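All protein chains of the complex are present and in place, except for one that has been dropped.
Entry: subunit A
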Amino acid sequence: MSAAVDFKNVDIIFGAARKEALALVDSGATRQEILEKTGAVLGCAGANLTVNEGEISVLMGLSGSGKSTLLRAVNLLNVPARGNVMVKDGDRMVDVAACDAATLRNIRQTRVAMVFQQFGLLPWRTVAENVGFGLELSGVPDAERKARVERQLKLVGLDQWASKYAHELSGGMQQRVGLARAFATEAPILLMDEPFSALDPLIRTKLQDELLQLQAELKKTIIFVSHDLEEALKIGSHITIMEGGRIVQTGAPEDIVLRPANDYVRDFIANVNPLSVLTAWNVMRDRRDLEHGEDGWVWLDRRKTTRFKIDEHGLVAAAERDGKPAFWVSCADVEAQPEETAQVFWANPGTSLKTVMLAMHRSQTAPVALFDDQSRFVGAIGIRDVLSAVLRR
């Protein structure tokens, strides 16, 4: 996997006294100190982040944490005071902070598209004309532009509305127009600056789902700014948390939830329901950590109620629960299973924690086994593992 956007030691300063402010940044001063001493506002400092092709990287933080500031450096709406912002342009990486005007324009027209929080539509243009705006700027011929616009409008389900004016549409529809405008340029990198925050919760959820669907098909590289952790956990394949202009933690969603780097991140995730992020993989005990008996038997839980006999291929040969033989069933159809004491549920690493808990509930708190996609036994989840994950202990 190769990088699509690479931030290298990016500092962004607003205001006149850049040199003095940068000196203070180097000495580790906070944003407040820099503002008091120089009058300059620290946008972001020492940002290092690599966004790989095809992933959705979410920048998170409270307002004023510098997340939008960093995002807007990618297409140079904000100019870094120092550092490099490398953007993939064909086969090479271009530093947008240092390239000439023609290269920058080409990147903006064909490589990086943007979706704005307040939509940024032009009210005197129809929906179709708004969607074709980027193509018009890069001089795409009329016929081709019309065809591409039509395709994008179909994609976001607005083909019936093509000749309406932007202000005649609801907020959710307007943002669909914004999305279509960004998709129309066929730029591989998409910047989304809190695109759904101005919408009401129902529409927001709907658009998030649509974005994920489109992403599965289009496989863009998306940098997404959000202040809503639920949203970030839902759509992000990577999450970066920012505070006061600095990056405090970056990682996969479950890393953030299970291993918050500091109190700021802990506060952030305090209200997040762990069930919505965690999977069986995050909470299981590895088979090597389980207690092994003789003859290839492995105890699945600490209380020694359930054990599997594992053959030389890693497959389960026999199961025993409370000393009696048992059979093992997938928890994918846990709802359909009768409540029986002679069964042990198994899950895949990607199974959600919620399903695992349901399986435990159905089997009177029996442990749940974890199989990989070749049905090999990889680990087990006991009731204590679940409780400690949910309580974050």
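Quick note on the criterion: contacts are C-beta pairs under 8 Å (C-beta built on N, C-alpha and C of every residue); 3 or more make two chains touch, one makes a residue touch a chain; residues count from 1.
In this section, contacts and distances are computed from a predicted model.
> Pick, from "Aspartyl/glutamyl-tRNA(Asn/Gln) amidotransferase subunit C", "Deoxyribose-phosphate aldolase", "Choline ABC transporter permease subunit" or "Succinate dehydrogenase/fumarate reductase iron-sulfur subunit", the protein name that UniProt gives for the chain of this complex that is not shown.
UniProt protein name of the non-displayed chain: "Choline ABC transporter permease subunit".
> Among the options A:T30, A:Q109 or A:S237, which residue touches the chain absent from this view?
Here the residue in touch with the unshown chain is A:Q109.
> Which residue, A:N75, A:Q152 or A:Q208, contacts the hidden chain when the whole complex is considered?
Looking across A:N75, A:Q152 or A:Q208, the contact with the absent chain belongs to A:N75.
> Just one of A:Q32, A:N48 or A:S138 touches the chain that is missing; which is it?
A:S138
> Take the complete complex as the reference. Which residues in subunit A touch the chain that isn't displayed?
75, 77, 104-110, 112-114, 116, 118-122, 124, 133-134, 136-138, 181, 185, 191
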